[in-house]
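If you scroll down you'll find the structure; I have some questions about it.
A single protein chain has been omitted; all remaining protein chains appear in their positions.
After this line comes chain A, so read on.
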Amino acid sequence: MTTMAPAVRFTAVHKRFGAVEAVAGVDLEIARGETLALLGRNGAGKSTTISLLLGLDQPDGGRVELFGADPARAVRAGQVGAMLQDGHPIPRVTVRELVAFVAATYPHPMATGEALALAGIEELAARRVDRLSGGQAQRLRFALAVAGNPWLIVLDEPTAALDVEARRAFWHSMRAYAARGNTVLFSTHYLEEADENADRILVLDRGRTVADGSGEQIKRAVGGTLVSFDLAGRGTEGLRSLPGVTGVEVRGDRALLRTGDSDATVVALAAAGRVRRLEVTPARLEDAFLSLTAPLAAEDRDRTGQCTADVTGNATANTTANTTANVIARGAVR
């Protein structure tokens, strides 16, 4: 029965564009009321997945259902609202006029003022759409997604191009809408956003689901702990076979060991006399994400540690602000 059907169900969904398999067999179920983050790099298949979900594209194989029905039917019935990446509102109409119009296309819309309040743009109601700043336009697009009071809202990279303050305001609005019992799916390539704002994270890589669970679960699944120390000029031979170790990376003069049993690994390192500036840190979501979606396949990565170290190093540099807190929380062993 459709009343009990999940909000979203993907069954072995495939979509190909020429030689590129954009979505390569995704199975996915989102319960009603759940907030799910679709996390992946550019080109991982997030936008294609969203297009398929909204019925804007048809899958080559498999089945997509929203509330137990064809996506087009759910959209027609007003059960879905969306904020697309390139859905720029029309000029020369006011914010209120546009939101009221979109709301009226739905069977049970919320009051226009309520949609504006939820998006935090009440004071812009009389302003013309073409005179909004980038951040204001983004919030208008959120208002358009929720104006019809749909059960499910889909947000494709909703915070791209927003500054920190606008981003915080945006997630506040999103959580308020989710808290009403609605289902939310958003895509992002910011890990912190996924971790902070979603009940569940689905990591996509090259059109495939590579992880699915809470932020905690994903961190745990990918290999609990990192043990790092200075190589002090010595090589990495033998490290891979130490007890508990599942992966070895080199960043500059430091070795990073991913381990499932940090105690055993540290004892073995101590026995070998390799403890200079030794640190034990819990794996961060960034580490988990990078190890899940690194451009090289997992088996290649272990063989070419130096190459991975570059990739990881660059990515880490980009998230320096965020890692500071983690660094402070580290338990250092000397």
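Assume a residue touches a chain if its C-beta (ideal position, glycine included) is under 8 Å from a C-beta of that chain, and two chains touch if they have at least 3 such contacts; residues count from 1.
One rule holds in what follows: contacts and distances are computed from a predicted model.
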| item | value |
| --- | --- |
| Name under which UniProt lists the unshown chain, selected from "Aspartate carbamoyltransferase", "Imidazole glycerol phosphate synthase subunit HisH", "Heme exporter protein C" or "ABC transporter permease" | "ABC transporter permease" |
| Touching residue (missing chain; options A:Leu98, A:Leu116 or A:Ala255) | A:Leu98 |
| Among A:Leu84, A:Leu191, A:Leu226 or A:Leu242, the residue in touch with the chain that has been omitted | A:Leu84 |
| Touching residues on chain A - with respect to the absent chain | 54, 56, 75-78, 80-82, 84-93, 97-98, 101-102, 104-107, 144, 148, 154 |
